[in-house]
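Note that one protein chain of the assembly has been removed; the remaining protein chains are unaltered in position.
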Amino acid sequence: MSRVDLVQVTKTYPGGVKAVDGVSLTVEAGEFMTLLGPSGCGKTTSLRMIAGFEQPDSGQVLIGGKDVTRVPPYERDTGMVFQSLALFPHMSVLDNVMYGLRMRRVPRPEAEARAKEMLALVQLAGYEQRRPHQLSGGQRQRVAFARALAVNPSIFLLDEPFAALDAKLRDELQVELRRLQQRLRITTVFVTHNQREAMTLSDRVAVMRDGRVEQVGTPQEVYEEPATVFVAGFVGMTNLFKGHVVAQDGGFVRVRTAEGFEIAGRPPRTNGAPPQALAPGQPVTVSVRPEALRLVQAGAAGAVGEAGAVGEAGTPTARESGEAAGESNGTGGIPVRVDMVRFVGELVEYHLFTPGGQEILCTYQRGQAAPAVGQGAQALVRVEPGEARVLWQ
Amino acid sequence: MAMRGGFPAQGAGGRLARALLVFPVGMLVVFFVVPLIMMFVVSFYRNLPGAGWEPAFTLENYVRAFSRGLYRDRLVYTLEISALNAVLCLLIGYPFTYYLVRLASPFWRKVGLTLSISTLWLTYVVRSYAWSVLLSATSGVGQLLMWLGLVDRPTGYTPGPVATVVGLVYVFLPFMILSLYGSLRAIDPSMEEASMNLGARPWRTFLHVVLPLSLPGAAAGAVMVFLLTMGNYVVPSILGQPAQWTMPVIITNQVMNESNVPFGAAMSVILLAVLGLLAYATGRLVGKARVNPYAGSRVAQGGEGA
Partner (left out) sequence: MSGRGLRYRDPVVWSVRAAFWIVLAFLGVPLLILAAVSFHPGRFMTFPPQGFSLRWYETLFTNSQWTDAIRNSLVVAFASALLATAMALILALVLDRYPVRFGAVFRQLGMLPLFLPPVIMGVAYVSFFYAIGFSGRIENLIIAHAVFNAPFPLMLISAGLGKVGKELEESAMNLGARPGVVLRTVTLPLIRADVFAGALLAFILSLNEYIVAFLVAGFTVVTLPIELFASLRYSYSPVIAAASVVFILGTAVLVAVADRMAGGLWD
C-alpha cells in the first residue's frame, strides 16, 4: 500500500498528439481513485505510465515516494487488470494466478497455496484446473482480479475492466471490486469513461479531457460543484445556459441568458484560490441539473411543490417582474413548450423547448408530485434556489 | 502497424533484438536484392559462346531482343495468351464461385472451396502432365472420342494450342476462384433480398447489386491470372509447341540450352519492366482493390489476397 504521484507528466505521440499534457495527480495510500473522461482524454495513457508501459516525455512518476519513471514494468510491483483481461489462454486458471508469484521466484508449493487462497477470495475455489475459455465472463473477470492481486502489489490498476460486460453483471462485479479493495485497503487507480461507474466506486474522481485533469474531487463534489462546463456536462446530465453576468450580490451571481431570461446561481469554484469578482458583462455559462428544475403550469397560480410569485411570468412583458422575483428566489420562470414526457421507471423526464429553441431536460423522482402537463402544453420552468452554478466559459 | 509500446526499446534487450535483424535482413539483401542487381548488370555483359560471359557495357542484348521479329512476336504472344487466359478464367470462375458462395450449407461450401482450390499447391509439372495424359492419343480424350465413334483413329491434342490454353485455365482457375470467393462472400445475401423486396427481378438484382459489388474482386482476380500467366514457364513448355512458347520459356532456353545468360538477363529485365508497368497501370485502374499478382502466385490467402 503506497501512494502514487504523477508530477507534471507529459506524453506526446509521434504525429504531435499530446496524449497527456502536464498532469499532476496524487493518489493517497489506500485510496480508490478513478480517472474519468471520454476516449482520447489521456486516462489510459496515464494509467499505463503508472504501470510502466509508457514513458513520459517529461515529468515524473512516483510510487511510494520513489521515482520510478525509468523503471521497466516488470520491476514496478503494480497489479494491473487489462481491458481485454489478458488471461493467458494456454495456461490453467491456477497457472495464470501463480504466474506473478513464479516470476518473483516464490517456491511452487508456496505459490500454489497463495494462488488458491486468492481464488477462494474471489469465490473461484475449485476452478483451478479450468482454462480461461471454459469460464463465464464474470468468472474470467475474477480470475483477472486474483491474478493481479496474488503478488500483493503496492498499486492496483484497472483499465476499463467492465467495458465488455452486460449491465447486471457489471453492477455485481463493481460491488465485489469495491468490497475487495476495502478489505485489502490497496491503493487503486481505475480508468473508465462511464461516469456512473466512477461515481459509485471511487473515493475520489479525476475528470480528464484532452490530456489534462479538469477537476479532482469526491464524487459528490464533482457532481455538485463542477469546476468547468466540461465537467458539468460529462458527469451526469445537465442543462447549460450561456449568458453574461448582470451583478454579483451576496452568495449569488445573477446571469442574463442569451435568450434574455435571468438565472441566479452560485459563483464558480475557486479551487482554493481567493474568490475572483465577476465583473458585470463577463460571459459565463450556468449549469442546472435536470432534477433542480421545477415545472409550473402556465397560468397556474403556483408551482407544484412550492408556491412562488411567478404566476404572471410567461409572456415577454413579464420578464421584468421575473427579474424582480429572481432577487429572492434565484430565478424567474422560463416559458417553455412541453415536447415530450417520458416515463423512465424511477423518474419522469420532461423534454422542453424554450421560445428560442433550446432544449431543456427536467426530471422528477418517482413519488415526487409531478406536474400534470402533457405534450404540447405551455409551462414555466423554475430553478431551485442555490442549485444553479455559474461557470467560467 | 503501429509500434507496440510493450517492450522497452532501450536497454540490452532492444539492442539484442535489433542485432538479430541482421540475419533476415542480410539474407534478403545478399540473396534477393543483390542477385536482382546482378541480373541487371549482366544484361549489359557480352556473351562468350561456350565460355560464359565477359564484363562489358553493351546494349547488343537489348538490341537483339527488340530487333528480331521472333522475340517481339513472343512478347506479343505472351501478352495475348495471358489476356485470353484471364478472360477465360473469369468467365468460367464467376458463375462457379457465385453458386459456391450461395450454397446454403456451410459444410458443403467449405468442401466445395477446398476441392476447387486443392490443386493450388501442386507443382505445375504434375498438373500440366495430367493434361498431357488426358489429351494424348493413347489415353483420355483421344480414346474417348474413338469409343464414341466420333473419330476413326485416336488423335492427340498435346502438345498444341488447345492443350496450352486448357492447361493454363486449369492451373490458374483456382486463383480466380479464390479471389472471387473473397469478394462475393463479403456481399450480404440480405442485400439481394433487399433489392428483390424493392421489386427488382433476379437478373436486375444481379446486375445492379451483386455484379458491381464483386467487380473489384473480379478485376483483381483477372489481373492476378494475367500476370501469373505471363510469368509461367512450365505449362507452355510441357503442353505447347514452339509456337505456344511464352517469354519465360524463351528466357529459360537461352539461359539453360544456349548458355546465353546475358541475353536471358536482358529479356528478364524487359519482362520485369512490362510486368511492372502493367501491374502499376491495372493497380491504378482497379483502384482500391488490392492487386497482389504474385501473392497468389504460389498460394493465396482468401480475402486478404496475400
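The chains carry the letters A and B, assigned in the order they are written, with residues numbered from 1 in each.
By our rule, contacts are C-beta pairs under 8 Å (C-beta built on N, C-alpha and C of every residue); 3 or more make two chains touch, one makes a residue touch a chain.
This structure is a prediction, so every number in the text was calculated from the model and none was measured.
Listed for chain A, the residues touching the missing chain in the whole complex are 51-53, 72-76, 78-80, 82-84, 86, 88-90, 99-100, 103-104, 147-148, 151. Considering the complete assembly, chain B touches the hidden chain via residues 1, 3-9, 13-14, 17-18, 20-21, 23-25, 27-29, 31-36, 38-39, 41-42, 52, 92-93, 95-96, 98-100, 102-105, 112-113, 115-119, 121-127, 129-134, 136, 138-140, 143, 170, 173-174, 178, 181, 189, 192-193, 196, 202-203, 227, 230-231, 233-234, 238, 248, 251-252, 255-256, 261, 264-265, 268, 271-272, 275, 292-295, 297-299, 301-303, 306.
In this text, only the chains that are shown with their structure count from here on.
Chain A and chain B, compared by their mean Cα positions, are separated by 58 Å.
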